[in-house]
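Removed: one protein chain of the complex. Kept in place: all other protein chains.
Residue numbering begins at 1 within each chain, and the chains themselves are lettered A, B and C in the order written.
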Amino acid sequence: MMPNASVPRESLLDVEGLSILIKDKRGDVRAVEDVSFSVAAGETLALVGESGAGKSLTALALMRLLPKTLAVEAKRITLAGKDLTSPSELDIRKVRGSIMAMIFQDPLSALNPVLTVERQLVEAIRLHETISRSDARARALELLDMVRIPAAAARLGEYPHRLSGGMRQRVMIAMALAGRPRLILADEPTTALDVTISGQILELLKELQRDLGLGMLFITHDLHVVRSVAHRVAVMYSGRVVESGTVADVFERPRHPYTEGLIQARPHGSFVTDGHRLREIAGTVPVPSARPPGCAFEPRCGRAEADCRQIVPPLVLEPGTARSLACFHPLQQEQYA
Amino acid sequence: MRPAKLLLGLGAALCALTSFAQAEEPVRGGNVTFLMSPAPQILTSAITTAGAEQVVSSKISDSLFTYDYDLNPKPLLAEGFSVSDDGLRVTINLRKGVKWHDGKEFTSEDVAFTTMDVWKVLHGRGRTIFGNVTAVETPDPYTAIFVLSKPSPGMLKSLAAQQAQILPAHLYKGTDIPTNPANLKPIGTGPFKFVSFAPGDNLVLERNPDYWDKGKPYLDKLIFRFIPDPATRASAIESGEAQIAPQNLVPMADLERLAATGEFDITTKGYEFQNEMEMIEFNLDDPVMKDKRVRQAIAHAIDRDWIVENIFFGYGKPAETPLHQQLTEMFDSSGVPQYAFDPEKAKALLDEAGYKPDANGIRLKLTVDPLPYGEHQASIAAYMREAFRAVGIDLTVRAQDFAGFVKRVYTDRDFQFTVNLLTGGSDPTIGTQRTFWSQSFKPGVGFSNGSHYVNPEMDKLLETAASEMDPAKRKAEYHDFQKLAMEDLPVFPLVAVESVTIASKRLKNHTVDANGTYSNFANVYLTPAE
Amino acid sequence: MLRRVLLSPAGFVGLLLLLMIVGMALSAGYFFPKGPWALVARPYQWPGQRPGLPFGTDSLGRDILAAIFYGARVSLIVGLVATVCALAVGITVGSLAGYFGRGVDAVLMRITDAFQTIPGFLFAIVLVSILSPSVTNIVIAIAVVSWPPVARLTRAEVLRVRETEYVQSCKIIGMSTPRIILTQVLPNSLSPVIVVAAVLVATAIITEAGLSFLGLGDPNVMSWGTLINVGRPSIRSTWFICVLPGLFVVMTVLALNLLGDAINDALNPHFRKR
Partner (left out) sequence: MTALNRHLLHYLGWRLLQSLVVITIVVIGSFMLLHLVPGDMVDVLGGQRGDMDAELMATLRARYGLDQPMLVQLFHYVTGVLQGDLGYSFRNSNTVLSLVLQRLPATILLVVCSVAVAVFIGTLAGVFAARHVHRPIDVIISMVVLIFYATPVFMTGLGLVIIFSVKLKLLPVGGLITPGVDMTTLQLIGDVARHMILPVLSLSLFYIAIYARLARASMLQVLNQDYIRTAYAKGLGTSHVIIGHALRNALLPVVTMVGLQIAELFGGAVLTETIFSLPGVGRLAYDSVFERDYPLILGVLLVCSFVIILVNLIIDLIYTLLDPRVEVSR
C-alpha cells in the first residue's frame, strides 16, 4: 500500500514564502501565510488539512486563477527552471496547461455543458501544439485510451451531461495531460466521487504519474488518500504549513500536535468491534481574520506554552532528516509506544 | 334662355385675365409630393364625402365645372350651361373630344349614369344636392339635361370635383359599384393618370399625355404621401420632402415658425367649398338643455375670441350666425341676436333657470362630447371645462372614438351637448340646412339635426329658400333663417374655421379658385430650387 | 435588506428619484391649489419666459409645472394599481398552474399563452377603445396586458419550490393545500416577482404615456400622458410641452429600474462581489 520511498531528485516545483491576501477596505487579511514546499518530478506531495486551511487557494495561486479580490505574494516560485514568482499574464498563460495542469474537484460542473468532449479536448491539445485538426483528434483518442475510457471514439462526440461522474473526471485528466504537462495540481479530484470510482481514479493517477514521470501536488483532506497516493505530505493548518516530510515518517512519528491529532482522529478498525470512541480535537479552525497572534493551533494545543502564544513558530528543516516542523514544543521521538 | 351664357363668357375672360397676370412662364416637368391624412381607402369620391378621397380623385377625374372664389362656375368638362325659365330644366353643354384614360369617349351617358345611379344612391350629400333631379336626358352625346321636380339653385353650386365626380359608365354600369375594382385603379378624364397605390403609404399619379387641355398638366408626376403623425408631416414639409399640405395637416402651431423661414406660402383661400363651422349641438330632448336660458347661459360663458386666438391661432373668425363668413352671398349678421362673452349674464340666466350654486359653487353638472376628429374639438371642450367653472357649471369631457361618438349622439341620443365640426358647403342647402331642418332628423343618421330641433316656422323658411330662384329674395329668406336660428339656439356656432394650406414657394398655382387644393392641378408647376 | 439596497449606488439614486416623484405627487395640492386645469396665462409660453411659470404654459395656457405635479400623482397611481392587479392575477394563475400541474397547468398556461401572443400594446388599444378611455379602463387594460409574464415567472418559481423537501414534509404531516401554498410555497417564490414588480410599474407608466400619445388618454384626468398628448400636435415648434412630462416619465422609469436592480442584487447577492 505504501508507495516506494522516494529518493529526492532535482525538484520540479519550488515554492517559498507564498502568501495569499484577501484585499478588503478594512485591511488585508492573510488567508495563506508564508507557505513553502517543493515537488520533484515523479513525486507526489500531498497537501492535507481541514477544509478552509487554504489548500485549494494555494493551488489556485500557483495557477494565478484566484478571483480579483485575492492577491498573491511570494518570495520565490520556480517551476521547471521558470521563475513564476510574479509572472505576467502572458507568461502564466503559456505555463498553464503546458508545464503545469490542474484537475478540479467537481467533475459535474468542470466541463462546458454546451461543447462536446471532442471540442474541449482538441482545444486543449491544439493550444500548446501546432497540430492539424485530424492529428489532434487522434491524440484525443489516444488520451482517452490512456485514461482508460472504454469505446473512446463513441465518447468523443458526446456532451458532458451524458457521461457519468467518473467518466467526466477521466476526461478532465485527459484534458490536463493534453499539453504534456510535467506537474499536475489535483484539487481533491476524488472527493465528489463515490468510493469505488475514486479508488479507480487514484490508481489511474498513480499509473500516469509513474508512466509519464509527472510531479503531482495532491490536495485532499482524506488521510487514506494521502497514504495511498503521496510520497511526501505537508500538513496545513489555518493557512500555514505546520509539518512536512515523507508520508512514512509523518504518519508513524508525527511531531506536530495537530498532525498527531489528525492521525489519531482517523477511524481505524471497525467501530462495532473495537468499540472505542474516536478522539477529536476540541475547538474549531480559526477564520484567517481571527487567527491568534502566535501559533494558530495554540488555543487547541494540549502542549501550548507561553512562547507559542507570542511568536509564530517558523517552519524549520530538522537537520539530518527530510522533516520540517513549525512547533516550539513538538512531540519527542521516544514518546511513541 | 337666361343670359347665363353671357355670364359664363365674362367668367372665362376674367379667368384668362388672371392667369395672364402671372407673367412667369410655367416650368414644365418635375414631381410634386402632396401630404394627405388620413389615407384614402378608395380612389373615387363619387360614393364618399371623405376628404382624402376628394383631394385624390379630383386630380384623376375632371368635374363639369370649377368655381372661382365667389363660387361662380367656370368651364371644365362642361363648356356652359343654361337654366329654363321655370328653373326645372338645366341644360349642360359638354366639351367635345374629351377621352377617358382608357381611350373611351366622354359623353353625356356618363353624366346621366353617375347622377342617377351613383350620386343620388350612394353619395351621402349627393342624395340631398340632387334630391330634386328626376331624370337626366341625353339628347346627344354632348348635351345633358337635368330634369328637376323643384328648382335647386344649390345644385348649380356643387358640380365641382368635391361633390360631383363623374364615373365612366362603361366601367361601372351594371356592377356592384362600392366593390368595383375601378375604385382602386381609377380611370378618369383628368390631367393625371393612376400609376400605383400602396394603401396607407402612397399613391402615384403621372401626367396624362392626351389630356383635353393640350399642353397641360405641367408636372410629370404627382405623389401623395399618407403620414398619420402631425409632427412627422411638419418635418416632411420643413425638410422639403413634401411640397404641399392642405387642410390644417401641418399643426397651426408650426405655421408661424415655418412662415418665418420665408420658404413657404400659407393661404386660407381655396376652402370656399368647405366653410367648416365649429358648433355646439344642444340635445333638445335632454331635460336640462330643453331650457333656452341654460343654452343662452352656456353661450355667454364662452369667450370665442379666446378660442380663435389660442386654439385656431387666428385662422378663423368668431361665428355670428350658423353661416360661414366666406359665404359672402348669404352671410348677414345684422339684426341677428348675438351672445357676447359675459359670465355675469350667464350666471343670471342660470339663476333665472333655477340653478343656484351649492356649497362649493356648483350650480349644475354637465357632460360634453367633443367630436373625435383632429385635436380642435377636444381643446375647445377642455377650454370650456375651465370657462364653465367660472359660472358654476361642473363640466365633464367624455372621450370616445369616431364610431362611439356617432352611435352615442345620432343613434342612442345619449348626450347633453357636443362640440362638432359641420361642413357648411358652398350653399346653405348642402351643409347648413340638414342641421336645422326637422325632416333631416332620423336616429342613426349621422351629422343631421343632432339637436332634434323641430320648428315648423324654420322648416317653411328653409324649404322656400331652398328652391327660391331670385337671388335677392333668397338672401332675405336666409337672413330671416339666421335670425331665427340664433334666437332659438338649437345650435350655438362657435368658430367659422379657416382651413390652411401650406406649400413651398416654388409650387405655383396650387390654389387658384374656390376648389383650392381640391382642383385638378392642371395649371400647377414647380420652379427649380435656387 | 433595505440597508443593502441603500448601500448600492443604483439603489440609492433610484430611491432618491422615486422619493422626489412621490413628494411631487403628494405636494401637488399644496403648491398648486388651483389644480392643473386652470388657464393661468397665454398659451405656448416657453419655460422661464414668464416669472412664476418655470415650465411655461401648454396649448391652452395651463401651468405645465402644475400639470406635471398632478400628473405625477396620476401616473404613479396608474402604475401602482395596474401593477398590483397584474401581480394579483399573475400570482394566482401562476401558483395554481405551478402547484397543481397537469390539467390545471395546461389550461391556465394556454390561456396565458393566448394573452401573450396578442401584442400587448395593440390589445390595450382595443380594450381602451371598447371601454372608452377613462383612467380606470386604462388601468384595467394595462393590468390585463401585463399579468402573463408574472404568471409565467410565478409558475416557474412555484414548480421549483414545490419539489423542495420542506414542502414535501408539509404534505406528509397533512397540512391543507391552501395553507401549504400560502404559508410555504408563495413566500419562497415571490422574491423574483418583487423585482419584476418595479419594472412592471415602469412599463405601466410608459404604456399609459403611449396610449395617451395615440389620443386614448382620459381627458378629465391630468396625467403625464395627457400632457404629452396635448403637446403632441405642436411638438415641432413648442416641443417642451411634450418633452418636459416625457423627462419625468424617463426619470420615474429610471428610478424604478434602478430600484428593481438594487432589490435584485440585495436578494441574490452572489455575483455582487465579483
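Couple of notes before you dig in:
Assume a contact is a pair of C-beta atoms (placed from the backbone, for glycine too) under 8 Å apart; a residue touches a chain by one contact, two chains touch by 3 or more.
If you're wondering where the values come from, they're calculated on a predicted model, not measured in any experiment.
With respect to the full assembly, the chain omitted from this view is in touch with A, B, C. For the chain missing from the display, the contacting residue among B:A340, B:A390, B:A403 or B:M469 is B:A403, taking the whole complex into account.
From the options B:G335, B:G361 or B:G446, the residue with contact to the chain not on display is B:G446. Annotation: of A:L13, A:V29 or A:L111, A:L111 touches the absent chain (contact as defined above). By the touch rule set out above, chain B reaches the unshown chain at residues 31, 33, 38, 41-42, 48-50, 123-125, 127-128, 178-179, 183-184, 195-196, 198-204, 206, 221, 223, 225-229, 231-232, 235-236, 238-241, 400-408, 410-411, 423, 434, 440, 442-448.
On the side of chain C, touch with the chain left out of the figure occurs at residues 9, 110-111, 113-114, 116-127, 129-130, 132, 149, 152, 202, 206, 209-210, 213-214, 235-236, 242-243, 246, 249-254, 257-258, 261, 270-271, 274. Counting the whole complex, the residues of chain A in touch with the unshown chain are 63, 65, 93-98, 101-102, 104, 106, 109-115, 123-124, 127-128, 159, 161, 172, 175, 178-179.
Basically, only the chains that are shown with their structure count from here on.
Core chain by CA centroid proximity to the global CA centroid: C. Remark: chain B and chain C have CA centroids separated by 45 Å (rounded to whole angstrom). In this assembly, the C-alpha centroid of chain A lies 93 Å from the C-alpha centroid of chain B.
Listing the residues of chain B that touch chain C in their complex gives 230-231, 234-235, 238, 251, 253-254, 256-257, 310-311, 372, 375, 378-379, 381-383, 385-386, 396-401, 404.
Contact residues of chain C toward chain B in the complex are 37-39, 42-44, 59-61, 129, 132-134, 215-220, 230, 232-238.
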